[in-house]
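First up is the structure itself, then whatever we jot down about it.
A single protein chain has been omitted from the complex, and every remaining protein chain is retained in its original position.
Now for chain A:
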């Protein structure tokens, strides 16, 4: 397999990656932009989308002065296969399933509905009203 073919596989894998819900700084999009040219696929043109440097700079002006983005990265087939292997084990939830924290941490005693509420909020499944919100803050339930 050539470098191009391997990169195509990597792009396919990256397309399966879950969509970013919290910010517009998306790992998936950034990596697709990075590997599409290697696979010989053209990056789609973006209208008015801020660059990563803009977003990071706005969030924290002290953290990064300049992002070290290299557009002329040289990939060998071996290194790409290495990336594919790592990405596959991330996407297959290998570590979540092996190191399963059980309900002890996922439904914590002090705040059993914490993660449920958080995920519902992130997915936009409805907001809690003020009274139940205050109740949770004070009592943890």
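Just so it is clear, contacts are C-beta pairs under 8 Å (C-beta built on N, C-alpha and C of every residue); 3 or more make two chains touch, one makes a residue touch a chain; residues count from 1.
The rule is simple: contacts and distances are computed from a predicted model.
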Item checked: Protein name (UniProt record) of the chain left out of view, among "E2 ubiquitin-conjugating enzyme", "EKC/KEOPS complex subunit BUD32", "Ubiquinol-cytochrome c chaperone domain-containing protein" or "Nagb/rpia/CoA transferase-like protein" -> "Ubiquinol-cytochrome c chaperone domain-containing protein"
Checklist line | chain A, residues in touch with the chain not shown (by the definition above) | finding: 17-18, 20-23, 25-28, 30-31, 33-34, 52, 55-56, 59-60, 62-64, 67-70, 73, 82-83, 85-87, 89-96, 98-102, 104-106, 108-111, 114-115, 118-119, 122, 139-141
